[in-house]
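Quick one: the structure is below, questions incoming.
Shown here: the complex without one of its protein chains, the others still in place.
Right after this comes subunit A.
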Amino acid sequence: MAAAPTLSARSAYRQLLRATRIAFQDDVRVLIAARQEARRNFDQNHRVGIDTPMHINHAIEVATILRHNIVQGVKDGQKEDSKWELRIHDDIERGDNDSVKIGGKSVKIDKACGS
């Protein structure tokens, strides 16, 4: 696997924490769980070995998935019959089953997925 050797574990960890902050905004329970899991995985491989770049790469890939492919559903707690709404932030990957085949081009979709 091609790994970027310049990226340090610290930087990867920081990227991962940032990604959890974006992905699990206002959801403290999941946010803490995600950070604990990240920490556990980093502690597991704290010794530098031959596969360290691979683990770092894995962390960065997890961060990318968290950032681009997780959408939160938000419900207005006050109202009993309020709808769930998707919180689509800027980093969310846009597109559908047809547009992903275009490959390499950024697809712009104005309409939010929920509406």
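Note that in this section contacts are C-beta pairs under 8 Å (C-beta built on N, C-alpha and C of every residue); 3 or more make two chains touch, one makes a residue touch a chain; residues count from 1.
We adopt the following convention: contacts and distances are computed from a predicted model.
Visitor: Missing chain's UniProt protein name, "Acyl carrier protein", "Probable prefoldin subunit 6", "Large ribosomal subunit protein mL64" or "Essential protein Yae1 N-terminal domain-containing protein"?
Guide: "Acyl carrier protein"
Visitor: Which of A:L17, A:V30 or A:I88 touches the chain that is not shown?
Guide: A:L17
Visitor: Touching the absent chain: which residues on subunit A qualify?
Guide: Residues of subunit A in touch with the missing chain: 8-11, 13-14, 17-18, 21, 39, 42-43.
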